[in-house]
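Removed from the display is one protein chain of the complex; every other protein chain stays in position.
== chain A ==
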Amino acid sequence: MSMNTQGRPTRMAENIATGGYADTISGSRGLDQAEALIFERGDLDRCGVDLPEPKGLKTRLGGLERKDAIGLPGLAEPETMRHYVRLSRKNYAIDLGLYPLGSCTMKHNPRLNEKVARMPGFADVHPLQPASTVQGAYQVMGELAHWLMTLTNMPAVALSPKAGAHGEFCGMMAIRAKLDADGQTGRRRILVPESAHGTNPATAVQCGFTVDEIPADKTGRVDMEAFKAKLGDDVAGIMLTNPNTCGLFERDIREIADLIHEAGGYFYCDGANFNAIVGRVRPGDLGVDAMHINLHKTFSTPHGGGGPGSGPTVLSDALAPFAPVPYVVETEKGGWDLVEHMDDAEGAPFGRMAAFHGQMGMFTRALTYMMSHGSDGLKQVAEDAVLNANYIQARLSHVMTVAFEGTCMHEALFDDRFLKDTGVTTLDFAKAMIDEGYHPMTMYFPLVVHGAMLIEPTETESMSGLDRFIEVLEALATAAKAGDTARFLAAPVHAPTKRLDETRAARQPVLRWTPLEQAAE
């Protein structure tokens, strides 16, 4: 770091060290404003709330008062507003443009959902209030359950899982509990396609299973011969995403379901891609035993920079008795009640997944979304989502390489053959999209395709918006092939930061701010 004559870092070095630019005095560039950490701006004595003065009563803490300063800086309200608004402007978001992350279903988040979730009867009720005071909340759970069971043609749903992976855990626990209840203690092997989300194998292991990978065939689907060869009396089931992570419908899904059932196992379907078929195909008609539904994907609850999600899990007749507590039931008098203890449940619940009853804030948003669309609108959602993905695939197939032949479902998968010998990688290509004002697609996933680029536009993109996106990708692909590598290797140059050094972050982890004097130690 360069120093001035007083031995302090120069303005330029200081700007860089705190994330600013070197070529302006302030570290900002116009609307791209540098923003230091709250720990570098705030003060222990500064405060953005006004509270009554405590009375100074004698405490009843048994001598356990906190002795030392905590070290938490505060900011006044105007400073707080600026800090977070400035930071927000360094984020890409659906409300700014197409967000084509494959398998993430980044669709428009209707603001009616936000308004409804904030109604006092939903946002300001406690999960342990007496049942008589929360009948409307139980009703939301009951209605949501009805919509989800009807859309999937499944007889039961557990609402409490808090995200997709938590829903997977719910479904796989139900399978494990069912096997154990039937004395099938030798069944511990779960078949998982190579193209699966990483959560699938992680979840299977969490339920005490071992993972056996099934390869994909030349069409990007489950290799049926390999699948059949893996069946046996130690097989507990299969975890299969459908449509799969290559964006393809598993044509043999009924046969897969029949074979796994004949072999004595169960069929877990990863419902992350339900958006492709909602309202048009019911997983219950495909032989599914359990499937989680990401309310934060298919049913538009906002992703919030990484959650919260919600992963209700539908269960077949065979698995329903093992559903976790709690769940709501309709009473004879037309009201609602909550079954929250294992001993009060009719079946044999495998347990409780988390405190309280699930992600109510997501339930209200998802139900609002479903009621807005209705059965006709949801069917249109699936159709437009599939239409948009196929439109992208068809229009880009002459400049980019489509991974698998034929039409796709809600996402289009390309590989990096079109970049062969250009010196440009999938990563470079993605970063160049950032300079064009787009969030990149999912990269290097699924693993079954080299240099994968998985594009999921969703149904909420207009045709003209897709046309602009397609033109940009066409031009980038053409530029890569024409040898304009500089544009890619340096990218992004128009984002709030240049390419970040992820290796350094992992090798020398700095996971929190530390005061300078401590950092120097």
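The rule we apply is simple: a residue touches a chain if its C-beta (ideal position, glycine included) is under 8 Å from a C-beta of that chain, and two chains touch if they have at least 3 such contacts; residues count from 1.
Methods note: contacts and distances are computed from a predicted model.
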Chain excluded from display, named as in UniProt, from "Cobalt transporter subunit CbtA", "Probable glycine dehydrogenase (decarboxylating) subunit 1", "Peptide/nickel transport system ATP-binding protein" or "sulfate adenylyltransferase": "Probable glycine dehydrogenase (decarboxylating) subunit 1"
Full-complex contact with the absent chain, from A:145, A:163 or A:214: A:163
Listed residues A:183, A:306 or A:334, member touching the removed chain: A:306
